[in-house]
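Complex shown without one protein chain; remaining protein chains in place.
The letters A and B name the chains in turn, as written, and every chain counts its residues from 1.
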Amino acid sequence: MARTFTEGSKAVAETVKLCRPNVIAAYPITPQTHISEELAQMVANGELKAEYVTVESEFAAASVVLGASATGARSYTATSSQGLLLMTEVLFNISGMRLPVVMTCANRAISSPINIWNDQQDSISVRDAGWVQLYAEDIQEASDLHLQAFRIAEHPEVLLPVMVCMDGFILTHAYEPVDLIEQKEADAFLPPYQPQYYLTPKNPITFGAMMGPESYMEARCQLDRALCGSTRIVEEVAKEFKKRFGRFQGALVDTYCIEGAEIVLVAMGSVISTIKEAIDLLRKEGVKVGLLKVRCFRPFPREAIKEALVGAREVLAIDRAFSPGSGGVLATEIRASLQDVKKAPEIKGHIAGLGGREISVETIINIVKDRKSVGIEDRFVDLKEALLK
Amino acid sequence: MEKHLFLAGHTACYGCGEALGARLVVDAAGPNIITTDATGCLEVFSSRWPQSAWAVPFIHSLFENSAAVASGVEAALKALGRQGEAKVIAQGGDGGTADIGLQCLSGMFERGHDILYVCYDNEAYMNTGVQRSGLTPYDSDTRTSPFGKVSWGNRYLKKDMPAIAAAHGVPYIATASVAYPKDVQAKVKKALSITGPKYIQVHVPCPLGWKSDPALTIKVAKLAVETGLYPIFEMENGVVTKVRKIPRPAKPVGEYLKLQGRFAHLFKKGGGEGEVKKIQQIADENIKKYGLLSEAAEKVAVEAEKE
Partner (left out) sequence: MKVILGGLAQPATSLANNTGTWRNYIPVFLQKTCTGCTMCAIVCPEGCVYSVEKRKFTFDAKYCKGCGMCAAECPVDDIEMVMEEK
C-alpha cells in the first residue's frame, strides 16, 4: 500500500488500471476527462495492456463496452451528464443482457441551461436502467469503489453493470492523500473475469433475442431479483475489502453519530464530508444530530435504511438532484421505505447544490436549525429569491 | 437438408430477400465468425426467444449500434488474444446502416476495425411497416413517402453509401445482389481475407414492402441490376476495380418498375411517364458512371451462364 497525494481522477484511473480491464471505451466530457486521459496515457505508455477504443460518442462508448463484455472482456467506460444521457438506451441494454460493465460517472448537472458543474441529476435520472449505483464520499472511497465494483458486477449471482458515482470537480479534480493498493493485492482481490456465456464459435449462443408477452416480464423480473439480491454481495465485498485493506466506508449505508440521534441527515456523495463537519459543530451545541450515508442507491437498501432511521424523530434528506414535478428523489424513496414503520420519523426533503451551488457547513447547520419553520414539502435550499421575482 | 449456418424455421415473409441474403453471407463466412445485428426484420425473424436461427454466435443490441457493438467484439478478441478464433461480421438493414446507425458505422470505419459490415438493402423500414429510409429509391411509394395528389412518392435519391465508405478509406467495398448468390458469397469471402473495415451492400427485395410477387424475388433483383438501377461493383482502396456488366442494350427501367406495387402509381396517373423518364435518367447515369454496359452481348451471356 502506498500513500500518494493525488487528484481524484488520477486515483480512480490508477485503481481502474489495477483492475486490469481488457477493453476501455470513453468519449471526452467534462468533468470525466481526466480519468479517460490518464487511462489513455497508461495504455500509450504500455503500463496498461488494454484495447482503448476512441469512440465517436458516448452512445458508441457504451455500445463498444457492451460488445466487448459480451465477448468475455472486462470492460470499462466513464462519462458525465449529457454523455450519460446519450448512453441511456445502451445502459438498459447492458443490464438487460446481464453484462458486468463498470462505469465511472463523474456527476454533473444536466442541460438546459448548460452547466458543467456538479450535481447528481445525471446518474439519478438513469436510476431505472438496472445498474448498481454506488456513491463515493471522498477520493479514497471513489478509488476503492472501482475494485469493489468489478467484484460485485462479475459475481455469478449478480452479473450486472455497476456505476461508480463521484461528484464532478469536487472529487474528480480535487487533490487528497490516497492509499493505493499494490497490483499483487489487487489481483488477489479481483481474479480475472471468467464468464459462463460469451460470444464464441465454441458455443455459438444468441444474445439479445426478442421476447414477447409470454416471457418478457419474467426476464425483467429476473433482472430485478438479481439487482435486489446484489445488496448481499455489496455488503460481502465491502467486508472483504476491509479485511484485506483495512478500509471501510460503509457497505449499503454508513452512519455517523447516529447513536441516540433525534435528527438524522440523509445524503449521498461528497456532501457527506461536509455534513460530518456540521454534525461535529452541532453536537458541541447539544443538538442530537446524526448522519445516514446512502452509499448504494441502486439497489435501494430499504431494510438498512429502515434499521438506521427507526429511532429518529426527524429525518432531513438532502438531494443533489430532483424529479421535477415531484421532489427530491432520495427523500421520496426514504418516505416509501418508512411507510410501514410505527411512529415513523417526520421526513423533510431538501434539494441543494444544483449545478455546482456550494453546500457549505453553514448550509447544513441552517437546514438543521430551520427545520421547524419550514413545511413538509421538499424545498430548494439557499435559493436566491431575487432571481425568481 | 443441407447444412446451413442460418437455419430454417425463421419467420421471414414468403420470398424474403433478406433471409436469403443473410444465409448466403454466413454460409460463405463459415462457422468461425461472431455476428452482430441491428434491430430490424432480420433480428426479429431470426431470434425470437427461445429460438434462434443462427448457428454462429450472434448478438443483437439496438437499432443504431451494430457497428459499435462489433467494434467492441473485435477489440475484445484482440485484447484477449483471441483474434484467430473468429472474424467479426456486423449486419444491419438499410435504415440501421445508412440512417440511424451511420454514426456508429463511421466510427467503425474510421478506427479501422477488422470487421466486415453487411448492409441488407431492402430500401425502406420494412419491420415497422414500410416507411422511407435514406436508401429508398426515387418515387417509391412508402407509408411516409406516399404517392398522393401532389406527390409521386419518395422525393430523394438513394444515399451513396459506398462513396461514404470510400471517403473513410475503407479498403474493400462492394455492392451485390441476391440475384447473383455466388457473387455475394465470393465477395464475402474476399472481404474476410482483407484486414481492416469492409463494407458490402446487398440488394435484397422485400415482396411485402415492394408489393412484388414473392416468387419473383430473384427476377426483380436481377432487373434492378440489368436496368442499371442497382450497379454491382467492387471498390478497392478507393478505386472501382470491377463491375458486373449488364447486357447491351440495358433493359428499360419500366420493366423493373412494373413488377412492383411501390411504383404502380407511375403507370396509372397521367404524367407518370415523365417520372419514369427521370428514373431512366438515374439508371443511365449509373451506366455511364460505372461503365456498366458490356462490350458485346455474347460475352455477358457467357458470364451469365457461369453464374
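The criterion applied here is as follows: contacts are C-beta pairs under 8 Å (C-beta built on N, C-alpha and C of every residue); 3 or more make two chains touch, one makes a residue touch a chain.
Note that this is a predicted model, so its numbers are computed, not measured.
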Out of A:A25, A:L84, A:M97 or A:V381, which touches the unshown chain?
-> A:M97
Given B:I34, B:A53 or B:L266, the one touching the chain that is not displayed | B:A53
Mind listing the chain A residues that contact the chain we can't see here?
-> 96-98, 159, 197, 203-209, 211, 215, 218-219, 222-223
May I ask you to list the residues on chain B that touch the chain which is not drawn?
-> 1-2, 4, 6-12, 14-17, 19-20, 23, 46-47, 49-57, 178, 181-182, 213-219
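Everything that follows uses one rule, which is that only the chains that are shown with their structure count from here on.
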When the C-alpha atoms of chain A and chain B are each averaged to a single point, how far apart are the two points in Å?
-> 44
In their complex, what parts of chain B are in touch with chain A?
-> 31-34, 36, 43-44, 47-52, 54-62, 64-65, 68-73, 75-80, 82, 85-86, 103-104, 106-107, 110-111
Which of the residues in chain A come into contact with chain B in the complex?
-> 22-23, 25, 49-51, 53-57, 59-60, 63-73, 75, 89-90, 93, 97, 199-212, 215
